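The other protein chains are all here in position, but one chain of the complex has been omitted.
For subunit A:
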């Protein structure tokens, strides 16, 4: 449990994916997500998996790190698979007590599992290779057109980036608090249910107290620096598309279209 790579962690680096424009990465991630959700053809899944694998390679993600990313989702993935396997009606394959395993269940179960894995990987690739600051900048830029219709784009982008920035911090802090309470004899993973619930209280109260304190301090700090949403600030790093960005966008765009075509005409 100590110091795992957690969801939303940013790992600085110089890989191909790291150097892509953040807007490219967000758009590509979006296209991949949609493609994965729409896809229902084995060939499509194969193509999507290959592209994901290529992206992992380009981002220099080691198998170990990949495992670290997926591990926290383990239980959730297994549960999703089991539910699909056991509760999908259809042609029976075999009986497991009162439950039956169906052909459709197996099909949809593994399809769901694979979808989730691909989604988690492409989402993690985005946060792993893009600093929260860049994500905010990109979101602001991408959502600019919606300002016309009254969407508070700057505020949304700022909220996003603050959330992204603080998720790992809070997780880290939660671990610290757990350790502090364990060294006072609090029980988190053993004892009767009552004790465990009490253990949870000893974690949540300091965690919330700290989150509110942080929020307060952050708000003050932003005000001191005269932060105003939407004020016309210039950026230290101007976003600019390069050849590689056009290539990646074209590639994922084509992939997305192929998947769509396969779904409706395949």
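Criterion: a residue touches a chain if its C-beta (ideal position, glycine included) is under 8 Å from a C-beta of that chain, and two chains touch if they have at least 3 such contacts; residues count from 1.
We adopt the following convention: contacts and distances are computed from a predicted model.
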Record-based protein name (UniProt) of the chain missing from this complex, from "Acetolactate synthase small subunit", "dihydrouracil dehydrogenase (NAD(+))", "Amidohydrolase 3 domain-containing protein" or "Energy-coupling factor transport system ATP-binding protein": "Energy-coupling factor transport system ATP-binding protein"
Contacting the left-out chain in the complete assembly, out of A:91, A:184 or A:225: A:184
Contact with the hidden chain (one of A:84, A:102 or A:202): A:202
Chain not shown, touching residues in subunit A: 2-5, 9, 11, 13, 62, 64-65, 68, 173, 176-177, 179-186, 190, 201-202, 205-206, 209-210, 213
